[in-house]
Structures are given as C-alpha cells and as structure tokens.
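See structure below.
Removed: one protein chain of the complex. Kept in place: all other protein chains.
Chain IDs A, B and C follow the sequence of writing; residue 1 opens each chain.
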Amino acid sequence: MGKDIREDIAWAQINKDVLKSLESPRKAYWVILLVALLVFGVGVGCEVYQYNMGMGVANLDNPHVWGLYIASFIFWIGMSHSGTLLSAILHLMHADWRKPIYRFAEAMTTFSLLTAALFVAVHLGRVWQIYYALPYPNERWAWPNFQSPLLWDAMAVFTYLSSSMIFLYVGMIPDLAICRDNIHQGWRKKVYTILALGWEGTDRQWRNFRMTYLTVACFLIPLAVSVHSIVAGDFAMSQQPGWHVTSFPPYFVAGALYSGCAAIISLFVILRYVFRFEEYMTLPILKKIVRLTFAIAMVWTYLNCIEFASVWYSHDEAAKGVLIQKAIGPYAPFWWAMIFCGSVVPFAMMVKKWQTNIPIMFAVSLLLNLGMFLERWMIVSPTFSHGIYPWTFDHDQWPSMVQWGMVFGSFGWFTLLFLVFCKVFPSVSMYEVKEMVYHRSLQSKKEAAGEELAVKGAN
Amino acid sequence: MSVSNLLENWSKFRHTHPVEDKGHPDWEAYPSDIKWAMAIDLDACTGCNACSVACYAENNLPVVGKEKYSHGQAMHWMRIERYWDESESGFEVDQGARFLPMMCQQCEAAPCETVCPVGATNHTEDGLNSQIYNRCIGSRYCSANCPYKVRYFNWYDYPTTKDVWPSPMNEQLNPDLSVRSKGVMEKCTFCKQRTYVARNNAKTEGRPVQDGDVQTACQEACPAGAITFGNLYDPESKVAQKWQHQQVELTKEKQDKDKTEGNRLRGYRILEELRPYPSVMYLERVRESAV
Amino acid sequence: MKENDFNRRDFLKVLGWGGTAVALSGCGNTSIQDGQEIVTSYVTLPSYVIPSIANYFNSTCAQCDAGCNIMGRVREGRVLKAEGNPNSPINRGKMCGLGQSGVQAHYNPDRIRQPLLKGQAVTWEAALGAINDKLNGVKGEQVAFLTGGMSGHVQALFGNYMDALGSKNHFSYEAISPAVLRVANKKAYGMAMPRYRIDKARVVVSFGADFLGAWVSPVNFAQQYAQFRKGTRPEGRGVLVQVEPKMTLTGANADSWIGIRPGTEGMLALGVINALGSAGIKLPADIAAAVKDYTPERVGVNTGVPFERINKLATLLKERSPSLVLAGDAAEGYVNGSQNALAIAMLNHVLGNVGKTVEAAASVPFPQIAPTVGSRSSLNKLNDGLAAGKYKVVFSYGANPVFSAPAAMKFKDNFVKADFKVAFAQYLDETAQAADLVLPLDSAMEDWGTVVPEYMAAPEGSDADTYAQMSFRQPLMQKLYPDTRGVGDILLALLKQRKADEYKDFEDFYSYLHNAVLKNKVALGGKTTDDDDIFWDETLSKGIVPLKGVAGSVSAKMSAADLKLSPATGTDTNYPLRLIPAVSASMRDGRNANEPWLQESPDPLTTVVWDSWVEIHPKTAAKLGIAEGDIVEVASKSGSIKSQAYLFPGIHPDAVSVPVGYGHEGMGRYAKGVGANVFSILDPVFEQETGELALNETNVKISKTGQRVIIVKEEGPLGGSQDGRPKIAVQVQADKVDLSKEV
Partner (left out) sequence: MSQRYLLALYNNFDEAEAVVKELRTADIKGFNAANDMVVKSPIEHPEVEEFIGNKPVYVQWFTLLGASLGGFLAFWLISGSQANFYAQMKGGKPIVPFPPNFVLTYEMFILGGVYITVLGFLILSGLPARRSPLYSAKVSEDQIGVLVKGDEGSVPKLREIFTKHKALEIQEEAGR
C-alpha cells in the first residue's frame, strides 16, 4: 500500500495546488454547475406549482400524508453526518488521513443540512406560516408546542447547522489567511480579508485555536448523534407500526453515517477529478474511507436485521403486517432494492483491487446512496400504506411528478451550493495537509534514524 | 413571566386528562363540568350514510370529486366502514356486513395533540380534541400519528376549486363555522358550533347543560338512533348511563369487565390498547345464530 | 294587508331582493291597498328573526315519495340544512342522506333558469302562449300528460286541468315503484299499502324488501328497525332474515342473509309454509293443498337454499310470534312477480301476522288529494300510444322516461314523434333535452304544495286506524331565480288558458292553496271560529295536518286460489347470468344524481363512489377470469353497457348486479357521464298480471374488455377485512350478551 500522501511535497506547493482550485477548475466544473442549476430549476418550478395549487398535487392523501419530502429530509440530514464523522470523530482519534478530505466533508454537512431544511418548508401545507414554529415572543401569546418531536427536530437541526457551519468556518480561518495572503485583487481579496479575521498564525492564536477546535469537535459528536436520534424520534415517538421501534435512533445514526460516507466517496471522486486533487485525495485515503464505509455498512445491516427480528418476534401484529408488506407489498421492489444496495453491494468494497478502483468505487458509492435514499422512503411510506387501521390501508399511493421533481431539484440545489463553495473556499485544508506532511516526514525520518541505529547496534 | 406561575402550573397541570377528578376546577374561563362523549350502537346502525351526509351539510365539507377521491383525498369527517365476517375461505356473508361509523374519537390522551409542532391541536376544557385552523401550518404530523386516521387535510383550496361549491351552492355553507382553506388539517369536532350554543344558552339561563340540549348533526340525522351524545360527567345523561351500564371507564386502557370471562356486556372502545382513551364507546353488533 | 302584518312569507321575498325591497303583491292573497302598505327596510326584521340565530320552518321532503316531514334551517334568508321534523310520525325528526341532499337540489348550479323553447330562452308569456297555440290545434284525446307520483292540491289542480283539456290520458309513471306489491297486497290483504309494524315483530323475514334502503318509506322503517333491535323491548331483540339474490342494505343488516336463486322467492315462501305445516302450524285446507308439493327438499333444490335452513326458518317463525314477512322489489321483478308476492304474503296469513304486524292504514278523506301512484305499465301505454301517433301534445312532469325506459322500448324515438313535447323540469335531463319546450320548475324548497304520503305511518298513541295526514310544503327561502315557477303556478296558468273565469280569483297557486285550506278549515282540524290568518300560520308552522282518515281493514283470510306459481324462467345459455338492477338508497332511479353529496357518499355495500359498477360473485369472476377493476361489458339481448367489475361476496353466483340511476347524458355537471345506465339494457319482459317491467328478468353475459381501472371507492385494499385486529367492528352472538337490561 502506498502512502496516504507524498511526504516530500513542498508546503508552498500545497498552497499553490489548492489555491489553483479556486481559479481554474476543469471544464467539467462548469458543466456540472449548469446541470445543477437546471435541476434546481425543476425543483423550484415544482414548488411554485405546489405552493399555488395545494399539497394535493404531490399526490399525498389521507392516510398517506407524508411522502418523499420527509424521506428526502431524513436522507439529507443523514448525509450530513459523515462530515462530522471525519472532522470530529477522526480528529479526536488522531487519524490524520482525514486531513485532505475533511474540509469538503464538512461543507457537505452544512449544505446537506441546508438542503434538508428546504424539505421542511416544501412539506408544509402552509409554508407561509412557517414562522409559527419558531419560538419567539409574540403578541399572540402562543408558543410552539415544545412537546412535538418536530420541534425538537427543528431545534436539533438548527443547532447542528449553526454549529457545523461555525466549525467549518473556524477550521477554515488559517486557510482563509492563506487565501488573503495570496490573492491580491478583486472581491475575493476583500472577502478573504474580512473572513480571515486578521489571522497571523501566532502562537497565541494557535493555542486557543487548538483548544477551541477540540472542544467544538467534542460537542459536535453528541450533537450529531442527537440530531439523527431526534429525527428517528419523529417516527419512534409515534404509535405507528414500523416506526414505534426502540432501535430506531441507533439505526438512523448508522444509516446516516453510512449514507454520508457513501456520499463522501462520490464527492471525493468528483473533486479529485474536477479540481485536480490527485496529489491530496490519494488512492490510499480512498481505500481507508472505503473500509470505513464497509464497516458502517455492516453495522447498518446488523441494525436492520435487529429491527426486523424484534418486529418479527414481537406480538405487534400491525408492525409485523408492515414488515410483511414491505417484503411482498406494493413497495417490495424498492424494499428489496434497498436491501440489495445497502447490504449486498457493500461487499464489492471487500475486493482489494476494487477498493482503489475509482470508477468501481464511484459506481458503488452511488448505489449505496440510492440504497440509503430508498431506505428512508421505505421507512416513511410503507407505514402509511399499511398502518394500524385496516380500513385506511392505502396501497395505491404513488408520489406524483411534483414530489419527484422536488427530490430531483434538491440534488441540484445541493450540488450548486457545494460547487460554489469549492470554487470560493479551499476545499482541501492547506494548513492541515501541511501538518500531515510535516508529521509524517518527521515520522519517517525518525523511523529511518531508528533503523540506522538498529543497524549500528547490530554492528 | 413569573416564577410563581411556573411553579403553580407545574403542579396544577401535572396530570390532566384522563383523571378521576372532573376537569380543572381552576380553569379560569370555563369551569369544566362537561366531558362530551358518544356511544354508538352498532346493532342499530344500518350503514345508511345519513350521518355522513348530515356531516357534509353541517360542517361545510367539500365534495372533492372522483379524481381527488381516487387519490384518497376525500374529506368525510364521518365515514362508514363496511367489514365482512372473515373465515379461512374468505369473506362470509351469511350474517350480512358489519358497518362502523368512524370519526374522530376525541381521545383523552390524543396521540395527535402532543406532536403538533405549533400547538394547533389541543385539548379543550370540555374534553374534546380541537383543531385551530388558523394556527395550523400543515405539517400533518397529527394525521401521521392518528391511529384511526380520521384527520383530513385540505390538499387543495376547495373553496376556489371548480365544482366544489359553484354558485349558488356556496349559499348553503353553514355560517356557524369556517370553510377551511388549503393546507390545514381538519376533523370531526363533535359539532362544536352546536355544543357551544348549548353551553351559552345554559349559561344565559343560569343552569348546567342538560341532556338533550344538544345533538350532533350525525346523531340528529341517524334514522336508527344509533348515536348517543352527551355529557359524560352528567350522571343523568343517556350517554353516561350507557357507559356506566356497559362498564366502560374513560380513564382505563383495559376495562375491568374484560378481565372477567363471559361478561355479557357489549361496550368497547376501538384501539383502546394503544391508550389514547377515546371518548367514543361502541356497542358490539349482535347477531343471532338461530337461523 | 295591515302594516304590522308583515309576515314571514313577505320577509322571504324581501330578503331575496337584497335589502332594498318592498312588500309588493305577487305573493298570493296579499294585495296592495293604497295607503296601507309601507316600504320596509331589510333592517326592520320580524321579531322572530335574530341575526345569527337560525329559524326553522317546516316543510316536506321531495327527494323521494315517502314524504318525510322536514324542518328547513334558515339563516339570513338562506336555507342551510334540512332536519327532520320531530313531530312527524313518518320520520320522527330523522333524515336520510338522500333527504339531506335536498338542499343541493335547491342550490344546484345546473338548474334551468328560464323557459326554453327549442333550446332558446324565452319568456313565460311566450312559453305559455306556445302551449296554448298547440293545444288549440288538437283534440283532448290527443293530449297526454306523463307525471311522476303526485298528491295533494297540485294533484287536484292537475285533475282539473286534465278535465279542462278533455283528456283522460294521464300516465303516472315511476321508474322504481312498488307497483307489483300494491296489486299483490290488494289481493292478499285487501289494501295496497297496509302499515307494516316491524317494531312489533319478533322476526322479520324480508324477501328482497330493502326497507332500510330504498323501499317505500325507509326512514320510518329504519326507526321501527331500531325499536325492533332493542333487547329491552318486551318481545326481546328481533331477528331479521333477508332472502334475496343480491345483498341490499337491509340484507347487510340481517341476522341471516339467504342468497337465493333469482326468481324463486315465492317458491321458498311456499316451502316455508310447507315446513310450518309439518312443524305443526295448522294450515287452511286450500293453502295446505297449494303447498303440498313444495317440500323443503324440493324447494331447496330449486332455490339453492339448503333445506335445513328452510326448516330452521320455519322453526324460528313458529317459535317467535308475531313475525312479519315482507315482499320487496327483488322478489317482484319477475314475470311471476305478483305470484311471488302473493306466496310471500300468504306466509303472513299462515303465521297470523295480519292484523298484528300488518295493520290496516287509513286513507285521506279527500280522494282528490290522495296520492296517485306511478307504475311502469302506464309508461307502456303511453309508449304504445306515442308509437301509434295518437298523441300530438305530450307533457312530462316529475318523470324522466327517456332515461329510465329500457332502450328496447324505443321510448325516445316514439316520444319525439309527438308534435309538441313539454317538459316541466328542474334540470335539463334526458327527457327535457328531447322536449320542445322546457318549463323551469321551482325547487322543492321554493315551492308551495301539500303532500299526502302513500305509506301512512301513524304517531304513537294516536287512533292509528283513522290516522291520515297531509303535509305542507312551503318555501324555505326566496326563489333563487326569478324565472322559475312552481308546478302549481304553471298548472294554474295553463288552467286559466282554458277556464279563465273559474280561476280568475287565484293570482297564483299560493292563493289557490290558501283558499282551499281555509275553506276546509274544520276538516283540517280547525274550528270555524278560528281566525283565518292565525289558523293558516299555525297550520303552516306545524307542517303536518292530521286528518280523520277513512279507516281501512285488512282481510284476515287469503285464499290460495289466486296462487298459481309458475316456475321461474330458465336461463339462456347465451346469456348465462341474471342481471339485477340494484336500487340504492341514495341514487334511487337517478333523479337525484346531480347532487354531489350523493355521488360522493359511498354505496354502503361496495363503497364505490362517482361511478357505477358491476357486482360479480368472486367465484363467477374467477371462472370468467375477471379481477376487480376490470372494465367488463354487460350484454343483454337488448343492448350492452360497460362498467367496472367489483367482486362482491353478497350476490348469488348466477347473478350480476348493476346499480340504477347512473349513466346520465344530461342533467348537470355531477351526473353527466358518471357511470352507465343499466335501464337501457333491460329486456322488455313484463310481469304477467300487472304489466310492470320485470326488472330482474334480463339475462346477460359478461365479457372482459381488456381495460382495467382502479375502482374509486372508500374501502381499502383489504376489502372488508379487519386484518386480525381484535376490536374494530366487533360482532357478538346474541346468546353471549344480555340486552334486556341495557340503557
């Protein structure tokens, strides 16, 4: 296995390479940007139509009151978790291979949360009254209902979004200073100057920076877990069969990390190509993420089985009914596709040769993401179609093109935000790659010296 | 904000419904000696749909038309369900069908109430589950969490939808309650507009609400008189007597009588085991097997 | 009119003029007396009108012929809802869904608003002038008048008009009517419509009488049924046995539903009598002789009802007396329909129910207002006459024969042969479309009238033998459209064309009615000393006028001599299935199809909405390879229709059923194009004694068209299954509960 990164890479070169990504990406960048814009336009069109007509155009009905919007909401929230995984958990564990890739993962966290927030809005019947859900003192003397898991959700997502944005920003300050020092004209200079806050890399700054980064990372980990547990709580707190499951919170968290990791692989491949980051986003690092993803895939699969088993051996006939319906009912193709994508496809990541094969891993990561999207859908819809009350079972509901359009559009929105970010801000953390290179070269020097000593000693 | 308020409310409201004591004696606006409840005799119900149509007439329910009905977007607050007897070989028709009028059960511990993010659905002092239309933002969580699926969402803006209330059909709309616009949830209110009038009249006359002061629209229409409605806290009321006779207690999730084998009573509440404490008691349909 | 005598009627008028109006003449007996009338503002309200508080005015439901007494809930000059009149012996404050929908007939956006001559809007003068012109050119016998069932003062006026025309060609037509029953009852009990006391019976055996759904007076029967089911009754909880090939709403409520082979109901009745004889009930000799061949075993083979079940039924009837046996549409719609009905009525005689649960009903003392009931045989006569070109001018009121006549009768072709066709109509229905002149009618909530119900229910504790009633129909609000008229007004205007002198005192139908009622003040329960206005207002406010009726009697005996039960018609190998047109509680014969509440309230049994359907037994469907939602073609010798298949366990495997009332080509936005019209494919087979169309005598074949739809219905994908949930719609056997002490 090769090295995660070339140790002899010059620090100045790192600056140069990364700063280049702010200037001249490949043409593919613009193509993807344009496509994303168009796709986002589709979503906007659908929302405008739905806003004017009413939610009915989404083909939702009673009892099937939620559909792809909520499924997509969970999907995007879930995707956000791997950013935290890479930046916070691996940071605490001193896994320095995360350094070249954590920045974009963290950006992904922020933007997928922003995308998820969109779905909260488009899902509402009266989005123009969305401010009723905000806890602010008002002349109506009415506060939101703090007992509602949806409100916890809103609070958790808000906390997570703002914390991860802050985390992203704080971690970026030294890099912004680099940008400030190297880009000398235009609006960018002003932006970087303001955002860099006058960072100079003094010992005092670094000292406080280190402690802050560590502390926030410590906060982010339980936060991330709580966010997806609370999203799981939206379902697990209800009485509906198939949702009222004790293992839902860990199951959701595992699913979140899983889809996030899969998304990181996809974006890794794309960024590596578009911004010519071959030196930094190296195959050995890919290999590490792939292995991590595989491990999480197995955790997810295990939790899936636990859920099925606990439903199967319970005396909750309704929950059992939902499970059976998932397997043989109208959603069966999607459910089996989810099982296939989520639990079978990851075994492709066990093949050593494929672990560093970019096209294969790209395809696998897309399949995993598809599987995770289906998973969320399969959590939401089958329960509605086959709930507690037999008279209102509803096997014919199918999301309308409006729903699909908005799901589609959300990918455009995410891609748009993400690409703009990568073009404006360094998507590889320069200072941390320097640290990585520095420490690794020191390490190998020491090793070499140790070897020499050993040789000497032997002599 | 006052600390004393906080502490007071903490203890005062710790346990509200369902409890043994009647409502909240301290409730400022309405001293609550009323708990509206229903009893529906399935043996009398013929499944004729009169209640449902009466509900349309009384509560300004939109007729959504075939296409929207096919999407499951019908707005019948009161629906009649038709079940067959089941056996190994399929449906049995020898004893006819079973009809079940199903509307909001006005649960005492309603699953819908706690989950609404904006507090648009709350418990009222007279024991109903109320929906505040102009507070509702349409998250539909209440419906998602309703075990009976008796909450209906305004998927479209029905007042402006073609052929829902074309002029002069709109002149029939009942001015006692609103016509709901798109994006809000609605459901059976136990004809709140009628109970409200009854309570006000009683108040004006300086007496408590008596049995028979108010009928719900469905009850009023029901040709077989299968629906009994009234104040459960009034021991004189028919509905209270029925509940009492059938030994169905509002505050129990498992009735004592069900623990004894071979009780000869037929009152039950649907999905009681989920502990929503519904306010509607059904009486089992009786069939004679002599023929 | 005195200034303080600003009464409600005027108030309604004033409201309609939007607040600026004056009390003008035009409302009957009022006339402007110089200097005594004053201009009144909308803000000057009568004392009983308090804004935001509803007033209730009594009237009579016009949605079907049962004549339920209703109260219109009126707020700010608009009628909002129909509620039952609690003092009514018929509906006792209750309403059915059909009746509730009356407000939608009133507010219907598709009502005709102006007279239409050849499709062009014309004035009433022109319209009435056109009629006058045409009538002047023809002889009395060349004029035919087709009506639905009628009663009360409109009928009296109508009789006068026919006399004035010199025509005897009044055809009273009801697409769905108990016409066979009336004839059979007359034979069996000596009266066409005795009073049935379901509430007194311990057992009710109904041969296809859908008394909870669409039969005769369903709201009254439903209340009796509720009594009948009460365990606290001295007789205990009653048992209902329903015998019919296609389950009706009543069948769905039966303790025992017997899906009999179509057409063999009479035979089963005889089999039960035979079994009763074997069980020790003493049978009159002629009856014993008549039923001796109908052993349960043989009857069992022919009817498809296991003979054990026949014996059980006989035992039940023997042990629990009094019982009541009813014969309904499903037993009568055959060539031998009246024989079936007679055989069934004989059961009542054998069981001694006559006089106990089959009571004599009184009839109204004024024959001219007694109901004229419709039948299908009269349509046949009209049709024959039209085909022969006998009628030049044809009037149609309250009937839609172009829709409800079987296509094989070619009614429409014959109808258009007449020179001048006048339709009195609220909607532009099929008959109105075929007419030359369409006269727009007031809705029943705008019109005056009186109604005498055919089925005369009596209030508790009254002298039931002589109880008869007349109900008032009065406007519940101002007319929605200025150019519609009440049928009485039109008839009066037409009469004035003939006999101007006799009717010149009556400005409109209201004044005629007012006059007629006040003239008979004493007969209508008043005293000669009563003030006319007070009497009138009180009578109106009650809405119900009890009359001392002419007591009838039911014959205690019945001879078996009339009974000649011919075997049921066999099947046709080309058309192997029997078609049973189903009459549903809400759709009836289709005249109310344009009321959206009815279209959207699910059929109780199939839960289908907004369409017609073909009920097929799952076994038959499996044989034919038909699945739910398949569009199937139902073809008879006389035509074919296409509709969606619904697999329905409550139907005899040899039968299929399609609801009537759907498939309008006109009427309005809610009715047009919804479903298929099953009337059109009925074979012209007639009941042998009455000449009624035998509705159930059409054999059909079913074939798939290859299309499939998802049926729009209320029930979910599990059909009627409760999916193993323990307590949803719970049923308990009667011996497991104690009903006698229930509250």
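Points to keep in mind about this one:
The criterion applied here is as follows: a contact is a pair of C-beta atoms (placed from the backbone, for glycine too) under 8 Å apart; a residue touches a chain by one contact, two chains touch by 3 or more.
The model shown is predicted, which means the values in this text are computed figures rather than measured ones.
The chain not displayed here makes contact, within the full complex, with A, B. In the complete complex, the hidden chain is touched by one of A:Tyr29, A:Tyr69, A:Phe104 or A:Trp199, namely A:Trp199.
Interface note: of B:Gly119, B:Gly183 or B:Gly230, the residue touching the hidden chain in the full complex is B:Gly119. Residues touching the missing chain, restricted to subunit B, are 1-2, 5-6, 8-10, 12-18, 107-110, 113-114, 119, 122-125, 129, 277 (touch as defined at the top).
Against the chain not shown here, subunit A presents residues 10-12, 15, 135, 137, 141-143, 145-148, 151-152, 155-156, 158-159, 162-163, 166-167, 170, 173-174, 177-178, 181-182, 197-212, 215-216, 219-220, 222-223, 226, 230, 233, 431-432, 434-435, 438.
Just so it is clear, only the chains that are shown with their structure count from here on.
Of all chain pairs, the one linked by the most C-beta contacts is B-C.
Inter-chain spacing, taken between the CA centroids of subunit A and subunit B, is 43 Å. Multi-chain contact residues of subunit C (touching two or more other chains) are listed as 710, 715, 721-722, 725, 728.
For subunit A, residues touching at least two other chains, in rising order: 388-389, 391-392, 394, 396. Of all residues in subunit C, those touching subunit B in their complex are 52, 75-76, 78-84, 91, 93-97, 99-101, 103-104, 107-109, 212-213, 218-219, 222-223, 225-226, 229, 231, 237, 239, 241-242, 247, 249-257, 259, 309, 312-313, 316, 480, 585-586, 596-602, 604-605, 607, 609-611, 618, 649-650, 669-670, 674, 710, 712, 714-715, 719-722, 725, 727-739, 741-743. The part of subunit B that touches subunit C in the complex is made up of residues 42-44, 46-50, 52-54, 56-58, 63-66, 69-70, 74, 76, 79-86, 90-100, 163, 166-169, 171-175, 217, 220-226, 238, 241-242, 245, 264-266, 268-273, 282, 284-291.
Partner subunit A is touched in their complex by these residues of subunit B: 68, 71-74, 81, 83, 100, 102, 111, 114-119, 135-141, 143-149, 151-157, 182-185, 271, 274.
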